[in-house]
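With one protein chain removed, the remaining protein chains of the complex are shown where they sit.
Chain IDs A, B, C, D and E follow the sequence of writing; residue 1 opens each chain.
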């Protein structure tokens, strides 16, 4: 009997879509206004989903207080009010598309969550654009 | 060709996270402020999802008017404006975590919906905490 | 490593639930007020979801600008501010239930999206009623 | 000490922007695709706001159960799943713009609510277009 | 040149509509299922709105970090995960309707915010019921 618990969080960040091995012209041709060298930004909304058995002792799949804390220390403290390209190590050489940000978030959380639990993340870049990744 | 139809509903209820076989101190240590003996409460938002073939006669997987009625009689009439711990039979001995409430709701609906149809439920305890269960 | 990208769109349309081979009386008996011969309407909200590998060149599963354009030319231009029964070819003989509209939308998009990518659509008829279809 | 209580409701309807004393060509020139002779439709979301003193007996400005019932009998029963142009008396000769619908709703409710209470209505035609009217 | 800044917060609480000087029967007759002696509860969403001149030094009407902190210490710490009737002093003898809760919140915040600034509060008891109070 497996069930999924979900926790919502958010962070505000600047970014640009950009490959440092391409010229600004090529970045502009491929990424359009998202490659603006002066950056733009988003209110990212994040849903972290953890799937597993209900612990009969507590009635929890995972203590939400623990999950909330983990999202804060692993993701919000590193990403919130930051420039993703300039200030987040993982994006020094990786283009911070919503897809790549999701994979980075998933990897950071995966290492901290019990291996008996499945993990997936959904990241809203805007209310109209969002991505989901479950490590498959 | 399988398709999923979803119907949203809601109920407002009081609860506390609590095991009657534990002391209030142990309940507090494990469940924090959620174990407040005076209760707290939520606007629960429920999504019921039913998956199956489209009936070529009607173009429906399941008549939404029927599903809406079923959610009313099986769930809203029993849970809305109630104290889950005190007034809902299933939680007399079961801790009303979002996980356990979802399983109870799923079981109540499962027995009333045609076995050719798959069922899953998503329960928002708050806009930031929610769970999904599909009986697997 | 597969990831899903999602794009939200919307269109406003009139429809009625109706089979032309049934009498208005039978339509009313089965479909209730949704069969009103004078039509009613909805703000349909559509989520198109595309699943595939991240292109290491761009960091995209699919360029969202392309997906947004495809939704506009294939769906919005055909459905927005239209009477689905009267003006959308596919519903001349098909009852425009949310289920059937989803299948039509999925088919129209499927033929325009690279076969290496999976496709699913979610269609909100109202904030309380929605359907999902992934071609399975 | 005046306070405002607000109640949300909704109805789904078809309409077209149209003046019967104009040609379809002129309607099209002025109202664009909103004048489609085959109609289109919306999920209208309505907020009814009532302002007055708190009754010290009950702690209510107005009993929400009463207000909810009034919205049902006066507005939902008349507008829901209807074609506003064809089936709602007030729009036989009045163009059903969001502005005019709001005034009609306000007038219908105003006559049923105690004159010591102020009334305003907000009508969402779509999540992106809405109007407010308070009878001033 | 006056401008309004708004901050959203939330708390989850149990309550019942109830006058201790009335019998349970009379409470039931007037307040319906909201008077359930076992309580029910809500996810209250609160918007605090402060109006004043923009400080030319900072570009702020009021520092949002300060307002957020004030809402936490004055409102969330007192109301969140509480039984309003049993555990919040102001409701020992005052019926915790949304109207009365709003007035209590307004009074608690008013004494902590600079008198040159206007204050109003909006309290969502559910997504469908909400009240606004500005001390007038």
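For the reader, a short list of remarks on this structure follows.
Please note the rule applied: a contact is a pair of C-beta atoms (placed from the backbone, for glycine too) under 8 Å apart; a residue touches a chain by one contact, two chains touch by 3 or more.
Note that the structure is a prediction, hence the values are computed from the model and not measured.
Taking every chain of the complex into account, the absent chain touches A, D, E.
Contact with the chain not shown here comes from a single listed residue; of E:61, E:75, E:88 or E:131, that residue is E:61.
Touching the omitted chain from chain D are residues 17, 30-32, 94-100, 102-103, 127-133, 135-136.
Taking the complete complex into account, residues 10, 12-15, 33-34, 36, 38-43, 80-83, 86-87, 126-127 of chain A touch the chain not shown. Seen across the whole complex, the unshown chain contacts chain E at 1-9, 54, 58-61, 64-65.
Simple rule for what comes next: only the chains that are shown with their structure count from here on.
The minimal number of chain-to-chain contact steps leading from chain A to chain D is 2. Between chain C and chain E, the centres computed from C-alpha atoms are 41 Å apart. Under the stated contact rule, the graph of chain-to-chain touches falls outside the line, ring, star and complete shapes.
The chain pairs satisfying the stated touch condition come to A-B, A-C, B-C, B-E, C-D, D-E.
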